Every structure is written in C-alpha cells, then in structure tokens.
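Note that this complex is displayed minus one protein chain, with the remaining chains in position.
Letters A, B and C mark the chains as written, and numbering starts fresh at 1 in each.
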Amino acid sequence: MQEYREKERDKEWLDYRKGREVKTGLGGRWGRWATTLRGHWDIFKRNRLGLFGLVLLIIFAAMALTSYIPPLIDTMYDPMTGVDPDILWTQGPTKAHWLGTDFIGRDILSQLLVGARIAFLVGITAAFMAVAIGTSVGLISGYLGKRVDMVLMRVADIVMVLPGLLLILILSAVIGKLSVWNLVIIIGLLRWASVARVIRSQTLSLRERPYVQAAIISGASKGRIIFRHIGPNVLPLSFLYMTFGVTTAILVEAALAFLGFGDPGTVSWGMMLQWVWKTGNMFRAPYWLLPPGICISLITLSFYLIGRALDEVINPRLRQR
Amino acid sequence: MHLGKFILIRATQIVVSFFIILTLLFVLFRVAPGDPASMVIDPQMTPEDVEVTRALFGLDKPLYQQYLICLKNFVKGEFGSSFYYGKPVIEIIGEKLPNTILLFTTSIILSALAGISWGKVIAWRRGSLLDSSVTVIGLVSHTLFLPWIALLMVWVFAYWMNLFPLSGMITPELWLNPETGITMKVLDVLHHMVLPLSVLFTIHFGGFMLIMRSSMMETLKEDYIVTARAKGLTERQIRERHAAKNAALPVVTTLGLSLAFSINGGAITETIFSWPGIGRELVFAVSNNDYPLAQIAFLLIAALVLVANLVVDVLYAYLDPRIKY
Amino acid sequence: MGIGKMCRRFYRLCFIFILVPLFLWVAITPSHGAGIKIGMKDEPKTLNPFRASDTWSRKVVTRFFEPLYTREPKTHKIIPWLAEGYPEYDEATNTAIVRLKRTKWEDGSPLTAHDVVFTGSVIREFKVPRYYARWRFIKEIEALDDYRVKFVLERPMAIFLPRTLMTFIVQKKKWEPVVTAARKAEKPLRCLLAHEVKQPMSCGAFTFVKWARGAYIRIERNENFFATGMEIGGKKVGPYVDGVLFKFYGSMDSAILALKKGDIDYYWASIQAGYLKDLEGDRRFKVFKNDKNGVYYLAFNVRKSPFSDKAFRQAVAYLIDKDFIVIRVLQNEGQRMDNIIPPGNGYWHNPDTPKFGQGMKRKERIKKAYEILKAAGYTWGKPPINAKGKVVRAEGLKMPDGREVPPLDILTPPADYDPHRAMAGMLVQQWLRGVGIPASSKPSSFGSITQQVKVKRKFDAFILGWGRLGIDPDYLRTFFHSREDRLYGRNPMGYHNGWYDNIADESAATMDETKRRELIFKMQKFIVEEAPYIPLYVPYVVEACRVDRFTGWNEDLDGVGNRWSLFFIKPAQ
Partner (left out) sequence: MRENDKILVDVKGLTKIYSLKRNIFSRSREFVTAVYDVNIRIKNGEIFGLVGESGSGKTTCGRILSRLEEPTGGQIFIKGVDIRLLKGQDLQGFRKNVQMIFQDPYESLNPRMTVADTVMEPLEVQRVGDYEEREYRVWKALKIVELYPPGDYLFRFPHELSGGQRQRVAVARALVVEPDFVIADEPVSMLDASIRAGILNLLLDLRTRLGLAYLFITHDLAVARYMCDRIGVIFKGKLVELGKTERLIGNPHHPYTKALLSAVPIPDPRAERERFRFEERELPEQTFDRSCVFLPRCAASGRICRKESPEMVEVEEDHYSACHLSTEM
C-alpha cells in the first residue's frame, strides 16, 4: 500500500503519464482492428461466391436508396398511392414505366425499389433482434448453467421447433393489423432459439477458459464475465448468424405478405406477388410476376453467400487449403 | 442417463410445452379482434342471432371459464368443434392430415436422399466443376422464395406445357367412373402430386445437400479415412462405407428440425396447389377466425414436430455412441 | 452399408415418379360425361340446411331444399312453388292459410303440411340463427290437413310472404330423430347445427350422390322433381342436365385455367377483371355481366362530431367522385350507387334519390363542399378556395364550435382482401384532404374492422359492403333503425331519427305491396339525403360460361349462377 501512494514522486511514472497524454489515447486499439479487418477481408476475398453475394447486396442497397427518387419525379410514381392517370389496367414495360404498371396503374419499378428498402429494414432489424436475444440468452444460459440453463434451453427447444410462419400467421390474425415493426418483433422473438443454442455451446467452452477463471478469481461479477469476457468472444459468431437470420426474416416477411397477412400499408415484394396472384395476372404479366420473385430470391441468396464466406473467415477450420 | 428416463423427461417436457402453447394460443385468440360470430356480415343476421351464435361457441362465458372448459375438454381428448364447419375438429383433421403426411414424407425422403447422394459425390470431388456447379444449384435452391417458384412451376408446367393438373389431389371424373381401377387412381394422385412435390423438393434439396457436403468434407479429414486408404480399399468402398455413412449423421438431425420449416413451406405449397392438407386448412382457419380448428391444427403440427425431434434425438444417440445427454 | 444401393433405388423411384405421371396426362383427359361441371373456389362446409350460411354450402344445399314460394326470374314476382296459389290472409284474425301442391320427396313419399309445420316449429323452438327472426312473429302453425297449413301471426308483417314463406322445407320423417336427440343435448341448437347430413332428403331438382372431401360433389337429376315441365317466365323447367359435378379449386387462377382447359363448364363466382381479356377473346365462352345484389358504402360514426353534422356528411358526399371510383378502381366493371337498394332490384329501387355531385369536376366539388361547410359555420386557417376563386391547399379546418377537426381514420379492408375498397379508401382520403379534412385511410383486417365497428363502436368512418341483400327491401329498415344501434347491431353508425323509425316500422307492418313500395321509396330518398351511409358503387358479377356446351343461361341479379339457370340450361347441339 505504502508503495502506491508515492506516485506523485515517482519520476518514471510522471514521464510515462506525460508521454501518454501526448500520444492519442488508446490509438493502438483501432489500428489493431483495422489490421484484423484487413486480414479478414483477404480471406473473404478469396471466396468468389461471397464476393458475388457482396456485389448483389450492394446492388440491392443501391436500389433501396434509389427508391426515394421516383416519387419525387412525379406523384404517380408513388409506390402505394400513385396511379398513372392514362393507364387503367396492368401494362407491359413502356418508356414511362420501365417495368410496366400493376392492376391499378401503379409503377412496378418504384414498387420494386421500395421493396428493397422494406426487405432490408425487415431483414436486418429482425435478424438483429433475433441475434441480440439469442446471444444474450445463450450467454446467460451457458454461463449460469444449472436451472437457468435448463429452463432457457427447454424454452429454446420449443421455440426452435415451432412452425414459425404458421405461428406468425396466427399472431397476425390476432393482432389484426400487422405493421412491419410488429412483424420484426415477432420474427425476433421466434428466431432467437437456434442462435441461443450455438452461443450457449460456445459459451460453455469459453467458460472453462482460464482467462474467464482468472476473471472469477479477480472477483468479477457474473454480468461482467458474461458481457466483458465471454460476450466479445462470441460476437463474431453472432454476427455470422445475423447474416443467416436476415435470409430467414426476409423470406418470412415475404411469405406472410404473399399469403395476405402482411402490413397492408407497405409495398413489399411479397405483397407485389400477392397482388399479381390474387388479381389474376399471374399468367398474363410476366413483367410483374418475375421481378419481385427474382429480387427476393437474390437478396436472400446474397445474404446467405456472405454468411457462408464469413463462416470461413470466422471458423478457420472450414477454410480451403 | 438411462434411455427410458431420457424419453420420459422429454415426453413430460413435450406435454408441458404443449399446454403452454395451448394456453398461449387460447389467450391469443381470445384477445383477437373480431370473434367468429361478429365476422359474419349478412343482412339476415340479427343481433340476437349473433348472441345466440356466440353462446353456441361458448364465447358468452367469462374468459377463465372458457379456458377451463377448453383445458378440461383437451384432457378428455375432446378437441371441440370448428366454428366454421360446425363439426368436430378431430374429424376435419382426420380428413386432411393423411394428405399432408403423404406429400410431406415423400418430399422430405426424396429430397434427403437426393441431397445425401449428391452432397456425397460433390464433396468427394471437391473443387471440380461438378462441385462448384452443383453447390451453386444447392445454394440457389436453399434461398429460393417458395411461393414464387411454385407460381413459376404452375405457370410453366401446368399453364404453358399443360403437363400437370393445376390443383387438387384427384380428377373427379376419373374417380366417379366406376370402371376406374385402383392403379389408375393411384397414378392419378401421383400425377397431381408431381408439381407440389417438385416445389418442396426444390426447396429442401439444397439444404440437405449443403449439409451433407460439409459434413462429408469434415469426415474426409478424419484419420480413419487415411487408414482406410492405407489398407488399400477402393475409393468407392472408402466413400460409401467409411465416409458417407458417418457423414450422413448430421443430416439425420437436420431432418427433424427441417420438419418444422418444411411445414411452414408446406402451408404455402398446399395453399397454392389447393392440396387438401392441414396446412392449407390452418391458413384458411386463421383467416376465418376459426379458433378451435386453428388451435388444434397448430398444436397437432407442433406436436408432430416435437415428437419427430425426440425420435431423431434418440435415433441420433443410438447411431452415434459419442452423444451424451 | 447400402447407401449406394439406396441411391440407385432412389433414382429408379424418381424415374417412376416423374416419367409415369408425365405420360399420364394423355390418359386422363377429362371426358365430357353427362351433366354440367361447375367450378367453385371453396368447398361447402356442410349439407345441413340449418347451418349452411356460407356462399359455397348454399350453392349446393339449395339444390335439394325448396321453399313454399319463390320469385320469378327477371321480374322477381313472388310465385307459388311448393304451395298452390297465394296464401289466404284474414286481416281481422291475422291468420293465413297456405295450400300445398301434391309434391314428393326424392324417396317418393309425399311432401305434406306436416313437413312445413315441422320445419317452422324447429326454427322457432331452437331459435335457429338467420331464420328465427322471420318466424318469431308467428304465433301458431297448424296443419289443417295433409295439404293445408294455418299460420297465425302476432301482427301484420310485411316479410311474412317474402321471407317466412320462402324458407326451405325439410322432411319431418328424416329430421324427427335428429331433433329429438338435439332436445336432449346440453346445447340443443349446437347439436342440431352440428348434425352432419350425409344424405340430404331432396325435394328439389337434384339428388345428392357423392361428396369426396377436398375434391368434388356429385348430384344427379331428381326424377320426382315436382316442377319439371312447369312453365316459368316463358320457359319450361327442366332440369335438362343429368347432373352437376361441383369441383373445388381453392384459387381463382386454377379455376380459370380449368375453365379454359375444359375441366369445368362454368365457374360459379365473379371473375376478376384480369382474367377476362383471355376469356372474352375465346369463342367457346360467353361472358355475362350482371348487377350484384349488394352495395359498397362509406359509413360514418354519427355519434360524434364532425360526422354527427349532416352538412359535413353531405360535403363529404359532394367530394367523392363515384364515377371516378367506378372507372378507375372497378375498371368500369360496375356502376355508381346513389341508393342503398341496387338498381337491379327494379321493383323496390327508387331511381329518384339525391345524386350528390354527379358529373361535377374536382374544382366544382371542392367549391360546393366549401360552400356547404362555410354555411354550416366551419372555418379554415387557410380555406381551400382563395380570394381569387382558385383552389389551393386548405389548412386548419375548424368546426363550428371552434375546435379543430380531429384526424379521421377511414377503415378499409386490406388490398389483398379487396383491392377495390382499399383503393377507394385511399382516393376518399385524398379527396377529403382537398378541403382540409385530415382523413387517412387505414387498411385493417376484416376482423379488426368488425371489432371496432360492431363491438367497440369506436371509429370515425369505414368502407364496407353488403352482399346477398335479397330482393325484399326489409334490410333498409334494419340498417338505419335506432333499435339496431346496439352490440352487433346492423346500425353501428349510431344513426337515430324518430321520423325514420316510425316510417320504417310502418313499412314492416304493411302487407300491401304497393303501399309498402311507397313507404320504401320515401325511406330511400330520406336516408340518402341524410347520408349516414354514402353509397359508393356496386360491382358487376362477371361470369363466363361454356356456351358451346350449354345454352339457356338465366341472367339475373347476382349473375347466371341461380336456380333457374340450372333448371333451364340445355346441352348445346
């Protein structure tokens, strides 16, 4: 104890303090991150399918951003309420409507662009929710073990095998008007279980690592150990699961909208398919049937491919030698 | 842990979760806006008629009483009557479930077998053109949007080429004809099954194949494969007897889990192809606010999945002695 | 292990699975058997006539059960059907005597007065929903002999002939055991309704043959049908077809494709405009467009301001361009409505009701609404018409009491359930905003609309529709009568008007048709003027039939799918 009170007199320490203040704080940490990321990128780059997925994703992101433009050009390009005054019925591609119009003369292209926005919104937020819940549950369950683990994992077991789509269907009927946000929450609440399982098993192995035990011996609380020591070490895995989760979330949203249980106030790709199906234009309007389906399939494919490539980055075991 | 005890524990767990789901569904449906009686917009329905109808369904009682009645009946094995059809739910399900099972087991078995055999081959020849092309096909299959591919198939094979019927399960004229033999009837059902089956196959094949491929590649790294080579076994023997057999294990586990997902997709497929199955019935019941039917149909599906998972777990533990519970 | 073997076996299986059915389609080309094949979207839920309330069940069940009186095609005049002549009504005692024709059930046993009495008593005893209201005022039913029934009414009721006596009749012999069993049950009505009719006893034109669940129902011509050979509306009643095969398709597109492929001869539902283009070009088909017996309307919650104000409602009526909705949204497959009773119901429809803003341009509409509102004391922060008389964006609409007009929600069904109503809601929203009314259209699920409108009765406005109104206009009374402003009532708007209640009650008690018609005309004019509903449009029922297979379709309200069509159609040569 005595020793430490002398810091005002310790010349070396004072020198070090001065030097540290001159340098920019913890700069080394960010530098380190950059190197790690570059290393990961190098591995990612080697996966051609992953790159393809990334390119697709960028295209869709561009679509989502462009979606704000058409309604600015003319109100008739508003995806939900805009109607071309000269077109009474669905029509093939023209100069004014590059992809044609739907059954009441709305522009299919602007609907398609907005669909990208909705897909991103739903996919990413829902997956984020699912992963956030799943990671927390997995961490808590894996670390605390015993009864908490048993209860949480039994719940996860049940949630995992529930036919999610059908449950959401029931929920949407119950809620009456399923807004996109409700949907996001529900998907989040139904999709965390598999993440929780993986994170739990990872936590179980991390829990036995000496550095965690060292932290226990330091007197660290359970919360601190879970979120400071184990948490950061499972995050890459969570991130990986998020990319896969986005795929599921987008598919669920689209399927729901297709069955007619989507948010009636939004234009999504599933909704577009539902319209083309329900209004009887399926066999007559390929320009209307094809784009939304292709978009849904490709965006899910892109997230899936990226997820696979990330998997190789995170699990070195999978890397091709 | 002893096997019997394990199954017992899991069975209790299934029963408990069952009742939790039942309660949840009950609560959900009762807070749902619009009861089945008020859903009827018919100028002939007087308010008194609506009240009578509600009493008919037991909706006039307080919520907790309804719940108790529901529980009591459930334990007694009475699953109530459908609001919409007016007949016992169990009868409706009894009519529809076999159709669903027919479609599902066939599609899952076919896609799992195809997935295993292709995954095996391409993992063996990893890096080849065959590998990359089949992998891409598998990836696309895994991420395809099911309703869309179903609509496309209808469009191409039923509308353009006129090869298969659009919907339903049988051709009424054929079945009404007393001269039609049993073979013809079976073939007729098969003929109707081809399109929905292909859709489900397309969707599930990719998943199984990708799992088999990665699992096979893991297995090929194991020492016993090297040993087998050293023993001088033929490549075919190694692939079939040593690698594929062990690599197929993870596919078995996913089989159980994928059941839940395939039932989701099944509901859509059944809706699009008007396949008179339980998934379509559930979608229908949900849009009609037919609580008892939706409730029991969902519970039944959930139970099927839970039990299937239990079976898979036990099977898996049996096949792989390293697994502990 | 045999994975390799399994795979080989699997490929062989695939081969069978894919190739055999591929060639099967040649073998299974649907043969044109005797009888007509009718496609339906969904399967009937029951053959129990007491329960059959859904569209699809009724389409089948009404083939077996016939009423005492029915309506002639086209003119909708009531004609005796199972009955012989019109009821002999004694005003002093409120007693009616109905005589029956000598008719038979399909099993050959006679249809007697006892069957009629039995049917009526069952409905009254069990309070069968949907039918009880029309039998409640009957004090007594009695069979005077085998072919005469005596009805004693509590008071004169206009609906006695067009509703009570148009109820289907069931066979006493067949139903007696069911009813006896139901009486003993815990919930008698439930037991009665849950009774599964396996083989309905028909007195109609067809008899039941087979129901393969999920696939089809087959019915055949009833050789004992009493009306065969009768002349109705200048045509001889058949049926001329051997039978009907009802097939269920589940979705419209597969049904339409089946129609085109020749799997069915007629699809019993209104066809979406999207499919029409193909069918109209095909010479095998004839496309029929008939009025739907229904009305689609915008209704207000008149309990609270601003919709409690008649002037405000009328201003809204002026702002709504019904013709625009019909042309744009319905693609011209319908007509505008300025009345609750559709024009197809010629006898009861009053053509002389106010037609708010017909033929007006948008600017004129805004001006008119502006004037009405201004006269009623509404003020604006920035009025929709500026000093120079130009239309500008209006802001800050205030009610006469000085409060701002609150945001108003217009509930509509979602676009996938009914694109027309959803679109109409969106348009109305835009039009109302034109004068500064802060309206927004809210697509909601059907259940949640009925919950808000009928149960909680907390809403601003909604767009819904009535279908299957029936020919008798008694509904006009119930939609706006203050007695119906209650839980599940048919007047959820909360409209109250003493004068209307009186005249409506009077119409209900007037058994003389001409006098009743006058009252009904007055009611129509009054209620359209009052505008608790703004009728918007009624779509056509668009149907396509294979005229190369069958001819003689009977066009009527609600399309060609009616009993007369099935009585009249003949196989084409």
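Basically, a contact is a pair of C-beta atoms (placed from the backbone, for glycine too) under 8 Å apart; a residue touches a chain by one contact, two chains touch by 3 or more.
The model shown is predicted, which means the values in this text are computed figures rather than measured ones.
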Residue of A:185, A:215, A:290 or A:314 in touch with the missing chain, whole complex considered: A:215
Selected from A:191, A:229, A:278 or A:308 as touching the chain missing from the view: A:229
Residue in contact with the excluded chain [from B:19, B:160, B:224 or B:318]: B:318
Interface residues of chain A (partner: the chain not displayed): 1, 3-4, 7, 10, 12-13, 16, 19-20, 26, 28-29, 32, 209-221, 224, 228-229, 232-233
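We adopt the following convention: only the chains that are shown with their structure count from here on.
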Arrangement of touching chains [line / ring / star / complete / other]: complete
Distance between the centres, which are taken as Cα means, of chain B and chain A, whole angstrom: 26
Distance from chain C to chain A - Cα centre to Cα centre, in angstrom: 47
Per-residue multi-chain contacts in chain A, two or more chains: 173, 176, 260, 277, 282-283
For chain B, residues contacting two or more additional chains: 32-34, 154, 159, 271, 289
Contact set on chain A toward chain B in their complex: 49, 154, 157-158, 160-167, 169-171, 173-176, 247, 251, 254-255, 258-261, 270, 273, 277, 282-283, 289, 292-293, 296-297, 300-301, 304-305, 308, 318, 320
Chain C to chain B touching residues, read off their complex: 1, 3-4, 6-7, 10, 13-14, 17-18, 20-22, 24-25, 27-28, 30-31, 33, 45-46, 48, 51, 53-54, 127, 129-130, 132-133, 187, 189-190, 193-194, 196, 210, 212-216, 218, 245, 247-251, 253-254, 257-258, 261, 445-452, 454-455, 464, 466-470, 475, 478-479, 484, 486-490
Of chain B, residues touching chain A in the complex: 13, 17, 20-21, 25, 28-29, 31-34, 127, 136, 139-140, 142-149, 151-152, 154-155, 159, 214, 256-257, 259-261, 263-265, 267-268, 271, 279, 282-283, 286-287, 289, 294, 298, 301-302, 305-306, 309
